[in-house]
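As you look at this complex, bear in mind that one protein chain is not there, while each of the others sits in place.
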């Protein structure tokens, strides 16, 4: 195991990684921007290095500063968390060049899987089911139009290097294609400096189901079951659960098997996630691989009992996976809610600030991952995720009631501070979610239904 | 299920019961003394009734006030928590007379098992292993002396109606017996108004292992495995765990079986705990039955996934147990630490007050049950238990590291406020505890070793 | 904000918000705990310390008392008024028996220790005695109503204590 690990991140995930290190007896180095001087992980860590000003580009994305911080503190390894540098192949390479272990897959694997085109080609070759469409970027509008016609409308045009729900366009009929194609290319160029796009069939009422995979240096590649991340707003996940409810018999196992095949084909190492789109007819399609720990990893931890971050550290330090495929047992149901400092009444605009009151939920089968505390001044410079509230119960229905209870008791307030707690409670109580009959459109449907309706105070007891 | 439940308790257990009710859709009535007006459960509950002044005798032990509170709010049932009225047979009877369901065993069962003499007779008859000694209170010093001689020294003299570690005396040699006998009788009379005592063999280096039992109205009586509560200070538990470490093969199952036999013999209903003393030779002996939910019930919940309080509510409302014996599976290891507002440097004197900073532990596999919050003025009138910190991990060793990490991150401070957090960390790291070679004497041994030694700051990383 | 006009508008909006906030604070008879003004993107919040005296006498301690008051928390008490509070949880009876005249009525003077009502708890009749002397000004609870411990049942004026 490592002697000292530097955490190249902030917020709740920095604290999450620090906790895993502490439990393994590994010293922790935090890095932080001037904006994060008073953050929880800075006081939690054994050492902390200020690496730059608020702007992420000059701090959390500043590779030389982070490498120098690792050097001056003598860290053996760097955990990148999620976001920031976690999926930047160059960073993984620079780490290697500086004899620092990057806790994640090899740089080449990140590069291959981070490019949608090479990833799609590789995964199609490994036998993963793909949506009808192009495997390679398209060279002309004519070619693209042909692919779209063959795939059948609606189609989605996606930037080859895009992500986070940006650089995409949905086309519902042939006549609108050429125009949308040009626009998406221009947008991709502006956003990512790369105008390459590809086209595939678009599923409007799909579900988002993903498989957690893990691989070590000894040829062991396993999966830890699935997560359902169907509740999204503009491609941002709001709530995740495991197992995915109401899957046809054997489907989760089939998805797990193909994900493992894909991981083996990619030469994967460490923790990774295969994202799939699940159509209403039970067919599933490969979307992409995330080559890092996910925000929503706790739901997998709650149902399997496996500490994914500790496992990342073990595998990266050259140890074997501590579990075999046959040891992975999923028990009960877990749900995670992302509590963001956003104002649902103002189109989810960020609403951070000085948090005067902060009382996390507690009690049986409730877990809170947060960097928040009473007196924390949450900066506006970064992500609005403030806390992840996770519950477990023997059944999904019980977990839903538990989550409702836990959301109701979470108290966060301060001048100008708003959170998504109320909106998450509405989601948890929504009939479509309760029946697990929702699709990725659920949040939009909720917001549409809301518009024009008077606000309703939720009763504090479970209905 | 009930429509409305009144919680005749305070502190963390009142909140624990309220959470279970909320998840089951049951309305919650809190009752509180003037001292607890600003307590967490009062703001949590759907309704709250002030029942008396600070003194427990006039509030939390005030049967007419609680019954009237139930009547005026229309509560169907009363959950007594632990302590206070939870093991008062009269209270259970008054509830029944007023058509309010007492959430616990029938009054007669409480009465029989609450009296050490009748309980011992009943359990001996049901085949439970008893320590050598008297089954009935002794009538004279001569008779007592004879029993002690037969049992073999050391012996312990216990009040028939005692509890909580009071009203006991240990005698190490024959010559000291008569004197100790007289003293213990006088003490029992003063403390409990009942001078009856009995005598049994005393095991100085034993372990405290208990079995959680559960019974419904349909003849189903099961056990949920064992808890080890060996870490005690003056018979007050400080830390509990499940499973009990290093038990001889099959012992836990044997203890579970005899506890179920005992519960059936007593006509038990609801949740109960059979306490056993485990001798170094692997022999175990019945001590007593606690006819209520225990403080340490969360460790059982963490390893079995069963919500014991919800199960109490189900069974009391006339439903069947939701699990059968064969469904009970214990996975991994759980540890609970009781964080008390006490000052270990001043002989664990209560040290409550205004809690200015209160940041509970969080993250993976950590559970906190507490009524504390930043700004809470913890009254001096009641128990010093402020929070229960519970962790789970696949193995005891991992759970120990996790607990150390979680204890280190719990921040509680305020003028005059002290807690047992530091002492609990020392315990968790103690070599005897780490090796599970400790006995009920461990805390005394730690305190003895400490006396005269300079204080040592614990490093923040796991050694 | 992308141009001068917008900036000027915001400035104007700010001025407006401030004037309004100050005016609002001055106009309120009861001292507010917090003022929060928002207009579009502009928001102003002002918070006062809990319990601060309206005129903000510099020496007025703002600390909360060490122990909570014995009466159930209720909106602002008139400082001149005192209360007789229920000594137990139960049902209130204002008269010794059905049909009889009440123990006391508005305008009556009571002495400390004088019985003013009965609380019935679990069929026990508990005498409700005045904790202090006073002249009854109001009966706040009805005959047969349930009361909590410490709940205000009578308000009274202070008189020279017996």
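We call the chains A, B and C, going by the order they appear; numbering starts again at 1 in every chain.
In this text, a contact is a pair of C-beta atoms (placed from the backbone, for glycine too) under 8 Å apart; a residue touches a chain by one contact, two chains touch by 3 or more.
Since we're looking at a predicted model, the values are computed, not measured.
Of the listed residues A:18, A:69 or A:260, the one in contact with the hidden chain in the full complex is A:69. Touching the chain that is not shown, out of A:51, A:239 or A:446: A:51 (per the contact rule at the top). Taking the whole complex into account, chain A touches the unshown chain at residues 34-35, 37-38, 49-54, 59, 63-69, 71-72, 94, 98, 354, 415-416.
As a working rule, only the chains that are shown with their structure count from here on.
Each chain gets a centre from the mean of its Cα atoms; the one farthest from the centre of chain C is A.
Here the CA centre of chain A is 50 Å from the CA centre of chain C. One inter-chain figure worth recording: chain A and chain B are separated by 42 Å, centre to centre, where each centre is the mean of the chain's CA atoms. In chain A, there is no position where the chain touches two or more neighbouring chains simultaneously. Looking at chain C, one finds that none of its residues touch two or more other chains.
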